[in-house]
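Take a look at chain A:
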Amino acid sequence: MEPLLKGLLGNDIITYVIMAFVPLLWVVPYALFAVWLERKVSAHMQDRLGPMRVGGWHGWAQTIADILKLIQKEDIVPAAADKKLHFLAPFVVFIGSYAAFATIPFSSAYVGSNLNIGLFYIVAVSSLVVVGILMAGWGSNNKWSLFGAIRSAAQIISYEIPTALALLVAVMLTGSLSLQEITKYQDGGMQNWILFGGPASLPGKFLLMPFTFVSFIILFVASLAETNRTPFDIPEAESELVAGYHTEYSGMKFALFFLAEYANMFAVSAIAATLFLGGWTSPFGSFLGGPIWGVFWFLSKGMFFVFVQMWLRWTLPRMRVDQLMYISWKVLTPWAFACVLGVGFYLVM
Partner candidate 1 sequence: MNDLLTHPLKTSTGRTIRSEEMIINMGPQHPSTHGVLRLEIVVDGEIVVDVIPHVGYLHRCFEKHCESMTNYQQVIPYCDRLDYIASMNMDWAYCLAAEKLLAIQVPERVQYIRVIMAELQRIASHLIALGTYGLDVGAFTPFLFMFRDRERILDLFEMTCGARLLYNYIWIGGVSHDLPPGFVDKAKAFCKYFRPNIKEFNDLLTYNEIFIKRTANVGVLPKDVAIAYACSGPMLRGSGVSFDLRKDDPYSIYDRFEWSVPVGKGEVGTIGDCWDRYMVRMREMTESLNILEQALAQIPDGDVASAIPKRIRPNAGDAYVRSESPRGEIGFYIVSDGSGTPYRVKARSPAFVNLSVTPEICRGSMIADLVAIVGSVDIVLGEVDR
Partner candidate 2 sequence: MTPLEITDRLKAKLGDKVVDAKIDGVPDPFVKIAPGAILDAALLLRNDAEMEFDFLMCLSGVDNGKGILGVVYHLYSMTNRHKITVKIDIPVAEPAVPSVSSVWAGADWHEREAFDMFGMTFTGHPDHRRILLPEDYPGHPLRKDFKVPEFYQGMKVPY
């Protein structure tokens, strides 16, 4: 898409601006839809219907109405807040999660920036979210918010390690940090997904499969924690910390936090899908392949994991801080190391 646009417009800067806006075309409608979906999913899991009135069919316009409400709301800043940090925090959080979309390939034809260190970039840039959350917690000048922020920082930093190690498994197999390359490596159908050992020979697949499977699960669990979703939602644990770091936010700034959370949910789902489930490649080889179908496959795989995240949220209780740390340091990290080691041995042999 990039060369095409360049040829069409003849201007690099406009091209990059347009390229940067493309994911937004997906993220914003997606967030509106995902909020609605979350309400419907939770409602149907809980034996009720959820929003049914706004817009007619199954309350499809509910989130749009909510956003309109949030835009009109007064922006309340606590008198004792650190005004600058309080103002900046939601933007930093959203930028952090949106920037991750830059190197995620939506299809064979579109990736915001085909960096050769794409994965590394994602890991780095998504840490920006922590900074935003800390700013929000500190800037609100509210003890509960501060608790949420501190918890969040501890949690996200702890879970970066198993995440990065699990990502490393895919990187070792493909030998590339570019997400486009990793996706192409898995082209050719379901059997080539890294989840099932990648396009190796049959005995090799069986040797690899336990490691890739485990690292995929580690990646998914850790990404739940990185997006602050239940059962790891302790930074915004409603029953403990009121609303955690965004207690003192209202109106549009609150909406930005919300948008960032949902964008993040999709980002981590997309990364999991790209690394282990073949990204935009068709699960049936060349059947239904190609760039247009690629978008479809990529989005469906991502949305599937978004749905799983919702499903977990409405099923499980919340962990406690120490248990959360225990899982990260004593369960996920050692297992992730074992996976890296196992795959490493395989590759050496």
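On the choice of candidates, all candidates are chains of the complex that A comes from, given by their letters.
Keep this in mind: contacts are C-beta pairs under 8 Å (C-beta built on N, C-alpha and C of every residue); 3 or more make two chains touch, one makes a residue touch a chain; residues count from 1.
Just so it is clear, the model here is predicted, and its values are computed rather than measured.
Note on chain A: across the options 1 or 2, its touching candidate in this complex is 1.
Contacts from chain A toward candidate 1 in the complex involve residues 42, 45-48, 143-144, 147, 230-231, 233-234, 237-242, 314-323.
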